[in-house]
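All protein chains but one are shown in place.
Chain naming follows the written order as A and B, and within any one chain the residues start at number 1.
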């Protein structure tokens, strides 16, 4: 992880200056220990939620926390997003873009060997990327879809050509599906990678034990002798395990009890602010939300502070009906914060010819933990604004296939994206298959495309600000709050930092931490 | 007796077949399918269609059922749809986990509960009867995960005596295994003891009202002797019934306890499989649960007949 800045190429310089502040909001109660030298030894036990018996290491299907964390123990990515939200080289050692950001050249790291002894070359990287391209069922297919060509230009060099310019390509390549395996590898139950740990025994959905890769290339990492992952999907059981000392770190701490857990002297709460946000989705193509006035009525009928306080115990930031977090340098800070305003809500409802406005909100804790409670809180506030909300509680199973993007009004969430462009294009560009409000705005689409290939930071900012205003005023998403990622760790652990991307230090906790002497 | 067992076994197999039909039909009418579950939020019509084709979900339901049944009859439980692993590899370790915990809890709960129930009946109206009764009611009225949580609080978080996770794995020592599973065992014992105790007590008392028991009393026999020699044997059939129910519960109904202690039993496995719509896993688990139930049921029925001479030699009608 040396010299990341100058390796990013000229096109990124302005961007990096702006990124410096990102992610810092998250530090809470953690004394600065970065200066300490990592100590080797000990067995790290992680209690992680989000695992099932059907998990394996197929990088195309990675979706849940346990497989993602375990995958990062065994394999490495191409690019790593660090705790300051900046793209750092991982298996791609450096990169450079040709003007227009359509053609990129990447150097593959030298001197890295797989667990089976094979040396890492450009062929492995190309094979690993191609797993997701073309006729693939990969979850990352849409992420690599803009790549039109990958050429091998040397044993340790590749060239990537895009269909149109994208100044954020290294960030795109940081996606957690894009992990590297040896060329031709397909035995996903027995993964081989270049990662910090080697699997010793894995029971999918139950537990996994990994021992240190003594030849690991990343300096200062892989400090513990072994990592044991215990899959604990129940939040209470997970919390118990940490409090009784059976594991040293857990992810996805319950917002309701996080303050109580924090009182435990042997436990520290790791609070990572980022782009994770919670949404009340109004489908702009379905009644009654085809009328922007209905959407505005709903957006004024929520008490955001109350929602943040009850649903997230205050562990988050207020949302302003657009998906760009305050931690992002393109966050539109001059857009007035929308507040609970029953009169405005009624005004817009009347303007839409809906008096009283009655809507049905589909909710499930699949959307996010506490979503059903949040729906109840919203309902109470909306009632005060004369809007009649019926809560239709849906089971967690099948929520994403049967409810999300199917019903007119439902709850959902988006995990943070490393760049504003990614967030806006995945969920708001009218052509995206994840445009979950089916909002179509020509001007927005055009602006977004323009900004993507743009290298002028100031111009880019202007455009993204307008994009946010468009979503804020016209879009179908009511976004009341951004939620922090909450982990809890034992005080014995050192090297723990908040990370804007995911729980557990961007799912890379295992390789980073060490035990207190 | 042998023909009876054979007859029951045939009926049992028939029941199992019905279960497989019911479970298959049930999972078919459920909203969503395994492809949707795998893709989650990243499901698009195209990716769904592709995955469905890959998994063979585009084949008509009847044909899929027929294929599954043919395989199952030949001892092939198929492969998990989500991961492609053989079902048997995933299933059996959890089955043995479930059986081990059920055996641990049952071995303690059943003798304890029947003993307490008979004692309570013999000492009817006494302090012991009342205390055991109210205690049983209190235990049985608390949700099992809540009981579990109370035990975790007292025996694990506060004192550190026992681990809060029932974390078992291959190759762990026997002592470690008992340590790990004692908390869930305690919860299960509390829950099942209460029900068996009350049923035992009620049935024994019911039998004691029968004329022949009165006769025994009139002969001047002592209370304890009457309860043990006359009332209990005649109350045996319902007791065996409730015991077998509770053993079935210990094997098939402990999902929530498994969740609280993160124990890897079949119950959570099956709920997980249902939510993933992973039909081969669901079917296999249903067959195991069904098999356990049918077997215990058979035992209870046969025991009832064996213990009741009148049922053994029915007059005037078929058994």
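Points worth noting:
Just so we're on the same page, a contact is a pair of C-beta atoms (placed from the backbone, for glycine too) under 8 Å apart; a residue touches a chain by one contact, two chains touch by 3 or more.
Note that in this section contacts and distances are computed from a predicted model.
One subunit of the complex is not drawn; among "UDP-glucose 4-epimerase", "Ligase-associated DNA damage response DEXH box helicase", "Putative D,D-dipeptide transport system permease protein DdpC" or "Cytochrome c oxidase subunit 1", its UniProt record names it "Putative D,D-dipeptide transport system permease protein DdpC". The chain omitted from view is touched by exactly one of B:56, B:115, B:143 or B:160, namely B:143.
Here one chain is not drawn; of A:393, A:443 or A:459, the residue touching it is A:393. Along subunit B, the points of touch with the absent chain fall at residues 11, 14-16, 18-19, 22-23, 26-27, 29-31, 124-125, 130, 133-134, 137-138, 140-146, 149-150, 152-153, 157, 195, 198-199, 202-203, 205-206, 208-209, 213-214, 217, 223, 237-238, 241, 245, 252-253, 255-256, 259, 267, 270-271, 274, 286, 289-290, 293-294, 297, 304, 308, 310-311, 314-318.
Of the residues in subunit A, those that touch the hidden partner chain are 235-236, 239-240, 243, 254, 256-257, 260-261, 263, 306, 310, 313, 364-365, 372-373, 375-377, 379-380, 391, 393-398.
Just so we're on the same page, only the chains that are shown with their structure count from here on.
Subunit B has its Cα centroid 41 Å from the Cα centroid of subunit A. On the side of subunit A, the complex with subunit B involves touching residues 47, 52-56, 61, 63, 135, 137, 139, 141, 189, 201, 203-207, 230-234, 236-238, 240-241, 243-247, 396-398, 400-402, 404, 412, 433-434. Chain contact summary for the complex, subunit B toward subunit A: residues 30-33, 36-44, 46-48, 50-51, 54, 80, 82-85, 90, 93, 145, 149, 152, 156-157, 160, 163-165, 167, 169-170, 259-262, 264, 269, 272-278, 281.
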